[in-house]
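Below you'll find the structure, written out as structure tokens, and then a few comments.
Every protein chain but one is kept in place in this view of the complex.
Chain IDs A and B follow the sequence of writing; residue 1 opens each chain.
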Amino acid sequence: MSTDPLDVDDVIVKPTLAPLGAHSEFVLEIRNFSVDYGVGDNMVRAVNDVSLNLRRSKVLGIAGESGSGKSTLVYAMTRLLRAPGVISGGDVILNITNESDENLEGTIDLVLASEKELRKIRWSHVSIVLQSALSALNPVLRIGKEFDEVLKTHRKKMNKVERHDRAVELLKMVGLNEDRLERYPHELSGGQRQRIMIAIALALDPELVIMDEPTTALDVVTQREIINELNVLRSRFGFAMIFITHDLSLLVELADEIVVMYAGEIVERAGADELYGSPRHPYTLGLLNSFPPLHGARHELAGIPGSPPDLAALPTGCNFSPRCPFVMDRCRSQAPPLTLLGGSDRAVACWLHASDSPTPVPVELARCLTTSTTAVTSLKDRS
Amino acid sequence: MRIILRRLGLYALTAWVAVTVTFILPRLMPGNPIQTLIGKLTGNVTAGEIRAIRLSFGLNFHQGILGQYFTYLNQLIHGHFGVSITLGAPVSSVLRETVPWTIGLIGLSTIISFCVGTFAGAVLGWTRGSRFDSLIPTATFFQAIPYFFLATIMLLFFGLNLHWFPVLGAYSQNVTPGWDWGYISNVIRYGELPLISIVLSSIAGWMLGMRNMMITMIGEDFVLMAVAKGLPRRKVIMHAARNAVLPSIANLSLAIGLVVSGALLVELVFNYPGVGDLLLQAVFNEDYPLIQGIFLVITFTVLAANLIADVVYLALDPRTRTEAAV
Partner (left out) sequence: MKSLRLPKSPKVLLGLGILCFFIIMTVIGPWLAPYDPSSTQFAPLLTPSAHHWFGTTSLGQDIFSQLLVGARATMVVALLAGIVATMLSMTIGVAAGYLGGAADDGLTLLSNVFLAIPGLPLLIVIDSYLPVNSRSNTLVIGLIISLTGWAWGARVLRAQTMSLRNRDFVEAARIIGEKRRRIMFSEIAPNLLPVLASSLLFTVLYSIGAYVTLAYIGLTSTSTWNWGTMLYWAQANNAPLSNEWYWFVPPGICIALVGTGLALVNFGIDEFINPRLRAAGLTSRQRRELGLPRRARLGLTPVLRPTPRKPVVPARATLVTE
């Protein structure tokens, strides 16, 4: 750790990576990851013991309400979380197999990485699209400059013309004209800005792209266009993606696997079709019922009763128990662990599905996945 | 471009207001001071000079007040500021000798103060929480000391007691003015202490303003984005600083006004042959033509500096150039 408060060194060193292990089909492995805000008496745990894996070129969707910890998770994961956030445990393993980048191959724990190593990894292997494109772009710089500086930093061999060409190529990929490079952020529309953010995120062909609610601030039409473009780009370049949203319906078409978070913990993890067609956790059910489906029969919107949890004053037992329509006595005293459902990759944190549960599983949470429940054609299958 | 024209218009208007104020003021005050002044002078100065003074105030008994006003304006446009009573010379020639000293001193000290101050402020903002933060109360204290007081202390301490710097005057008696190195180096030598004094008094303002803006900018998403991109630290700081400096430039008008006000007194303390000393002598002697002339020249110079600052701001912040965002 440098003692120089300014620390203006800008030497980017190649990190020493350990060789890839047996699990290299996962680009990202998160193990028992916990994040707090503050320490001591005022400490609030925003992410609690989260573990998940992401395979190469797959899309992981993270859904949940505001305050569920989904944004905190990804920012902390990339060590970008602002003070007073603190990582209080766990590991975030990134497996790099990108041959194009100077033969950099290996595995690195982001939690243990030094600043120099992080600087090398950032953007060239992990990039992030922030929620609000207007505030994420420097208002006094032209768009072209944003491209140029990231290319200059990580691809030292490229000259000015090559960098410009690459920027034009990236813009074309997201459907924008090259003249956008000369513009300032405030001169562009929201949709254009978000596209530019995505283009910049892909500038170095990273293995993992994180999207933090990229379409929340946009109108529905633009939202649709951008989701379509993302699918196209993903099939073309093969990056893995983490997509954060509070709108579960977006994930159904986009994600391979969905993780639902509540009060900083994962409550359910399943493939997208499985989750949508046969939810197992009461919270997931509530989320799904909060959004009217575009197709199919109309039904009453239920919503979820109660209010979002106060992370500083969580209930004993299951965090969701005060709002759960299927709550049992056990739920109020014991917190259910995230358990694999027999014979599958699915996991759920709910006592209803425990093998020794006294009550039978409610019918809404015991649906079987049949072809009829996947009436929505998945866009990702189309591309 | 339209914006610059608007600012130019504003400054022209301000100049006009300043001119009008100096016209109206003596007439507003009880016991017409100019008449008294002229009464005092009769017998000590030539009739021609009295006429010149009268003209500089637009005092022509054959015209009504509006006529006097236009005569006054006419005089000013031709550069006739009247005749100084105490010095017996036309105000414009007196000013021509003294104004360059003041502009040199204040201009240079403002530039140094701004550059060093904003740099220090950026460092303070970026390294918030480090031991550098202890500079803040010290800077605040220096900001609160009246300019002339600090100047006096420095004069006493560094000049008289420690003999590190020469005191009093812009150049030593033995040197003759001219464009040679001997003279110029002498001028620089004599100017060092007043310069340091003004810089010390004014730097805190820039520093603290920049620090606060830097902290605000660091909380913005685009700086986080710069870090997420893996940019070297220096570039991240520049991202923040480029935006943080804008309000300082926008506030230059206020700052220049304060610096000029303070620097005038510093000149007095160090006997620097600039406008400040002249102004105070004029006040003491109730030399109204001179007071008026100095005030107008100071005002016009400050307005010009403001215009330059506005142009610089326009160049740095693209958001001001387009009328509206899409």
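Methods note: contacts are C-beta pairs under 8 Å (C-beta built on N, C-alpha and C of every residue); 3 or more make two chains touch, one makes a residue touch a chain.
Not measured: the values here are computed from a predicted model.
**Q** So which shown chains sit in contact with the chain we cannot see?
**A** Taken over the complete structure, the missing chain's partners among displayed chains are A, B.
**Q** Consider the whole complex, including the chain that is not shown, and state which of A:V27, A:L118, A:V259 or A:C350 touches that chain.
**A** Spelled out, the listed residue whose C-beta touches the missing chain is A:L118.
**Q** Of the residues B:T71, B:T118, B:N243 or B:N306, which one touches the chain left out of the display?
**A** Spelled out, the listed residue whose C-beta touches the missing chain is B:N306.
**Q** Which one, B:V94, B:L224 or B:A244, makes contact with the chain that was left out?
**A** Touches the omitted chain: B:L224.
**Q** In the complete complex, which positions of chain A touch the hidden chain?
**A** 1, 5, 7, 15-18, 21-23, 31, 36-40, 75-76, 79-89, 91, 93, 107-109, 111-118
**Q** Tell me, which residues in chain B touch the chain that this view leaves out?
**A** 10-11, 13-14, 17-18, 21-22, 25-26, 28-31, 33, 127-130, 136-137, 140-141, 143-146, 148-149, 152-153, 155-156, 160-161, 212, 215-216, 218-219, 223-224, 227-228, 236, 253-254, 256-258, 260-262, 264-265, 269, 279-280, 283-284, 286, 288, 291-292, 294-295, 298-299, 302-303, 306
Throughout what follows, only the chains that are shown with their structure count from here on.
**Q** For chain A, which residues count as touching chain B in their complex?
**A** 5-12, 78, 80, 82, 118-124, 127-128, 130, 132, 135-141, 149-150, 153-154, 184, 186-189
**Q** Within the complex, which stretch of chain B touches chain A?
**A** 123, 126-127, 130-132, 219-222, 224-235, 237, 239, 242-243, 246, 316-319, 322, 325-326
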